[in-house]
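Heads up, one of the protein chains got dropped from this complex, but the rest are sitting where they should.
So that you can tell them apart, the chains are marked A, B, C and D in the order they are listed, and the count of residues begins at 1 in each.
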Amino acid sequence: MASVNSIYGLFADPDAADRGVNALRHAGVAQDQIVVMSSEPHEGHAFSLLDHKTIMPWLAALGGVVGGACGFLLARYTQVAYPEPLITGGMPLVAPFPSAIVTYELTMMGAVITTVVTLLITARLLKWKQPLYDSEISYGKILVGVLGPSGAARTDLENRLRSAGAEKIKTTGQL
Amino acid sequence: MLFYRRNFKSWIRIAVVMGIAGLAGLVVEHGLAAQDQSAATAAPESQVFTPAHPTVWSAVQEFFNYRPQPVQPIQFTHKVHLANGLQCVMCHVGVDQGPDARIPSDNFCMTCHRVIATDKPEIKKLTAYFNRGEDVPWQRVYGFLPSAHVKFNHAPHIRAGVDCSKCHGDMTKQTVAVRAVDHTMGFCIECHQQRNVSVDCVTCHY
Amino acid sequence: MERRDFLKISALSGAAAALDACGNPEHQLIRFIPEEDLTPGIATWKPSVCTLCPAGCGMLVRVMQGDAEVVRKGQLGLLKMGLAKKLEGNPAHPVNEGKLCPRGQAGLQVTYHPDRIRTPLVRSGPRGSGQFKEVTWDEATKQLAGQLSALASGKQQDRLAMVVPPLRGVKKSLLGAFAAALKAPAPVEFAFLDGGVVAAADAASFGPAEPPTADLGHSNYVLSFGADFLGTWNSPVAQSLAYGRMRAGRPGKRGKLVHFEPRISLTAGNADEWIPCRPGTEGALALSLCHVILRDKLAPAADAGHAGTLIEGWAQGLPDFDPEKAEQQTGVPAATIVRIAHEAATHQPAVALAGDSATAHTSGLFNALAVNALNALLGSAGKPGGILFTPAWTPSLGKTAEKSQAGGTLPALVKRIQSGPDAVKALLLFGANPVFAAPAAMQVREALEKVPFIASFGSFIDETSILADVILPDHSPLESWLDDAPVSGTARTVAKVAAPAMEPVHNTRGTPDVLLDVAHQLGGEAATALPWKSYDEALKAAFAPLQHEKGSVSATDPDEFWSKVREQGGWWSAEEKSLPVGGGKGSGVAATAAAPAFDGGADAYAFHLLPFATQMQYDGSLAHLPWMQEAPDPLSTVMWGSWVELNPATAKKLGIEQGNLVEVASQHGSVRAPALLAPGIAPDVVAMPVGQGHESFTRYASERGANPIAILAPMTVTGTDALAWAATRVKVARVGEGKIILFGARLHEMPEDVKHR
Amino acid sequence: MVIDLDRCTGCEACVVACHAENNIATVGEDQAARARAMHWIRVERYYEGEFPNVKTKFMPVPCQQCGAAPCEPVCPTFASYHTIEGLNGQVYNRCIGTRYCANACPYNTRFFNFYNPVWDKPLDLQLNPDVSVRSEGIMEKCTFCVQRIKAGEVQAAAEKRLVKDGEIQPACVQSCPTQAMVFGDLSDPESEASRLARSNRATRLLDELGTFPKVTYLQRGSWHDNENA
Partner (left out) sequence: MTTKTPEQINEDLLRPLEGTSPRYLAALTFFVLVVLAGAAAFLHQVYAGLGVTGLNRPVFWGFYITDFVFWIGLSHAGTLISAILRLSNATWRRPVTRCAEVITVFALSIGAMFPVVHLGRPWLAFWLFPYPSERGIWPNIRSPLLWDFFAINTYLLGSVTFLVLPILPDMALVRDRTTGWKKKLYHVLSLGWTGTPRQWSRLEMAMRIMAVAVIPVAVSVHSIVSWDFAMAPVPGWHSTIFAPYFVCGAIFSGIAALIIAMALLRKFLHLEDYLLRIHFENLGKLLLVMSLLWFYFVFAERLTTWYGNGSSEMAVFWPTQSGSYAPLFWAMVVCNFVIPFPILAIKKLRTIAGTVVASIGVVIGMWLERFLIIVPSLSHKYLPYSYGSYRPSFTEIIITVATFAGLAMLYMLFSKIIPIISVWELKAGEVTETATAPALARPEQVRAD
């Protein structure tokens, strides 16, 4: 499987998984070494709060502003682009209402695109080769583990995970 | 700048047409079938129509602005005639008076070529046409496609001092006339803008 | 498969073949060397004459270079030639002053009509089958000359007959000369719409035997008795121009138009007052107006002069026509009659016109005479703002031509043919279409079928020319030498001439040239009587005397005069001068109040049938032009078909809805057409347009609509030979669902629907 | 353009003149029955009243060349737009056939080529080379004979002068037998058309829609006005 050294336990119960995460922390494992994976979000459990801070809404808003600006510039430019600007229906050259509508639509499009892009980047998607994964997750198990633990700590971590309620302990890589 | 623009356009056109190109064959078949049907049964919904293009292929060609260079029946050389001191308007009469110029008829050519260069093979061809009472079937070199709905008038351009070569290339170097300049709308607009002439749509399109 | 479908499909394949031919030199037709070098895109304007109706308007033809597919020396190829692109009125011409009616403008399509006869034809199948084979001109003319010389050698020249549409000018003289040279009877003139009754009445009342020129532009009050003078009657463009001036051309003054007719025609639609009267009683109405004028001493009876004395009881103040009696007879309220009479008499110059249906009853001549008397009483005869008479040009072609006498009428000709075998051995048709335009009861077709040899000079295969044995197609008007001498529309003498505006597109020949050619082939007296090599020589000779008259062209030598005349499109006199009025020839003609007679009893045949010429198809001779088919009729908005016009109340009574197929039956036959409900028609009248219902007249007109002429009774206007085409009574019944093609006002539910709240 | 309804007789000379000048397709019986006939100018006929007191009115309706045309802004491709001279331009090659303009036009003066037009040979020889022939899927309408306007302007420019009033006439105006139509430059207050447009008989069609049509109709006068005057 994965070529990375790791040790992890599979939990059936989210509360137990919570305990497992705590146990790993107590063992002095650094935050960015702890890996949790589940097939459900398990909102309300401590581990689901890992890494949950994000500036995504602000980025989306920013994207919206940029999109809107593009929209307005596009609307404005297309109406005056032809050397002898084309008048229709006696409207002003940069017709306010239509420009507003296009600006609005592109604002929303900007926000949507930014959100999606932010999600793809910050959730580390589009990386099909994950360092650590176990397909039992899809059968309801919760994976709690450590990436790149030192060889010496192995037994300690195993014990801690097991005592937290792990059903299985697995290792990958050279461990 | 223009280069990039044209590229962009052609890409978009390719993208759009690729989608329907595969279906083009279907269209032909379907169209033919529909025609057969209308001929055979005169179904209540049968209509008399002619498509704007004789074949789907020609429609596709036009869509991509593809026009092969014309093949002229006689290898008329502009270069030699101009080198001998002829002016454009001597043969292309009327170009400074109205929309179009004349393409000289056999009668006109033969005013000189009864005596001049009668031994040249191309002139012999001309004489043969003349003796048969036929006009030389010259092929159009320029000219807008009907679908462009453009009405071009030579006279005001000539009055404004636009050199013939601006649109037709340097004819002193061409033998048989070839389409040396691509008469796209951008080409027209650019010049109209430089010369501060109207670029209103109905100046040309009506 | 129906013929129309077949025609469409063949047109389709033709177009496809043409498209295929582009682009590749090998596939192209050969190109002929152009006869003249024209600059493409530059228009030249050539004068011409409109020949589509008797008005004789002057035209300018816009000619531009184009590629036409032509046959030259038996080979098909492309030729760069001048092509007529548009017809417009000739601004210099006194009749139409640069304006042209829709029919005149569509004349272009005669030239380019896809079903024009392109080459001489000889019948190859049974007569009437429409099967012909193409022959050369030599063969065709030889065949004609052979027939004529056979007649001559058998001393049977009197067994030759010619049928022509009404002709004028040099062409009339030439045909007359041709007939005289062959010692044959003069040509028989025939047209459905023929101004004969009005001309006869004018001759009786005032002297000149021609339709009047209404000087509407100066009148304040116009009374129109049935005359659709804005649409099809007489000289519509000249009358429309004058009408425009009458209405809005004089600041502060606006003339009034009152129209009497049982149906709203184009003119009635423009009238300030449309007053429906019983069919055929227009004369009584006119005399009732006279009665009121005389009674109320608005004008003395003597003012009417000869025109008045023609009428019985004139001197007594027309006691039989007091408004109350007239109300009973005409259906027009007495009060209205009195009011109109007063208005007309106090708003002079006032003018009265009679025409179309008013003169097509058995009482037609009386009606026209009565209206003439009214005119005379109103003091408008021969005066500005009244009726004028054109001093028409009568060309002379030398002594032979003078010998030609007036031809007989069509019924007489039919009788002659029926009188015995080979009573008429050869018949020449010059574009007239009597099989279509004469009532079936006149049995023209049956008669023609008995004639052993028929030659046609028309450009199209119609109901009559389909019976021909040999067809020698004429040039289209735009390709021909034309001349004309209008008899109405202006008070000037007008002599029109025009050189061909363009080269012929097809393998056709000008009929006058063919006749000259045939005469020369016959030799002898015929050849000497017609010495000209071609028609233009004859024209030049006929125009030569005009050089010394005071007119629009002044030149010193004949050639200069001739070229200037051609350049201008004719010659016209310098000043307007009406023919003198007063010396009427008639005495006591139809002087008694003739009640109109009708064919068919009022019980069995409850409705008057009112056929009318339409704005687009005229009398049917223009039904083959696609523009005329597609342009909607101004009143009904019908395109591509005919209709039966009914009053909505009548329709309701008969259970007929808009668009239902209706059968109109007279004692002489029946026709079917869709119903059109229109408020502007009297409840006891049904109207049908003349012009559609061709059996065979090109792809656009064949088998389309119905021809009401076919079911007309062969009655004549009392005192003349003219057909009384409004004198037939009919019955009407719904026979099923039908289809009517309307351009506008399509939703019949509309008037009820646009109700509020 | 000014149209005097007092002069107009509804004869439709303008309709045929327009067909001849502008290469308008003849659609044929089947298509005409499907309400697809094309007449850039039409003469509307209205009846008022019942027999025998029926009044008939004729009104020629070409494109009204509105100042604030509803047809123009709705076109997604600028095929329909306002020319510098104030006409409602219709650029055929730019038209993709949404038919939106035709819906927006309150006067129904726009026509659509439902099929590629057919001219049975040799009727195609009558086509005016100054006007392009529209193919299928294209919207078309009255142009005030823009080809004549352009030709007039080119002619005037060649002669180094301004276009004279009345020098340019669309086909309908030229043919009108009663001279009911007058064509001229409305921006020139001295032109005949401007003068007539100020007449007290002047009205404009569907004026309440705010389209500012450039066709002025002079309403029918009445004989009684004449009496009182």
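Here is the rule we go by: contacts are C-beta pairs under 8 Å (C-beta built on N, C-alpha and C of every residue); 3 or more make two chains touch, one makes a residue touch a chain.
Note that this is a predicted model, so its numbers are computed, not measured.
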Shown chains touched by the chain that is not drawn here: A, B, C, D
Hidden partner chain, touching residue among A:V102, A:V146 or A:L161: A:V102
Residue among D:R94, D:K121 or D:R195 touching the omitted chain: D:R94
Chain not shown, touching residues in chain C: 744-747, 749-750, 753-757
Residues of chain B in contact with the chain not shown: 2, 5-6, 8-9, 12-13, 16-17, 20, 23, 26-27, 30-31, 34, 45, 47, 49, 51, 56, 63, 184-186, 189
Residue numbers in chain D that touch the chain omitted from display: 31, 34-37, 42, 44-46, 61, 70, 73-78, 81, 94-100, 102-104, 106-108, 110-116, 136-139, 205-206, 209, 211
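Rule of thumb we're sticking to: only the chains that are shown with their structure count from here on.
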Distance from the mean Cα position of chain B to that of chain A, given in whole angstrom: 60
Interchain centroid distance [CA atoms averaged], chain B/chain C, Å: 47
Cα-centroid distance, chain A relative to chain C, in whole angstrom: 89
Per-residue overlap in chain B, given as positions that touch at least 2 other chains: 48, 50, 99, 153, 198, 200-201
Two or more partner chains touched - positions in chain C: 11-12, 15, 40-41
Parts of chain C lying in touch with chain B, wherever the complex brings them together: 1-2, 5, 8-9, 11-12, 15-16, 19-20, 22, 25, 28, 30-34, 37-42, 73, 77, 80
Contacting residues of chain B [partner chain D, same complex]: 47-52, 99, 146-151, 153, 155-156, 159, 198, 200-203, 205-206
Contact set on chain A toward chain D in their complex: 82, 84, 86-91, 95, 98
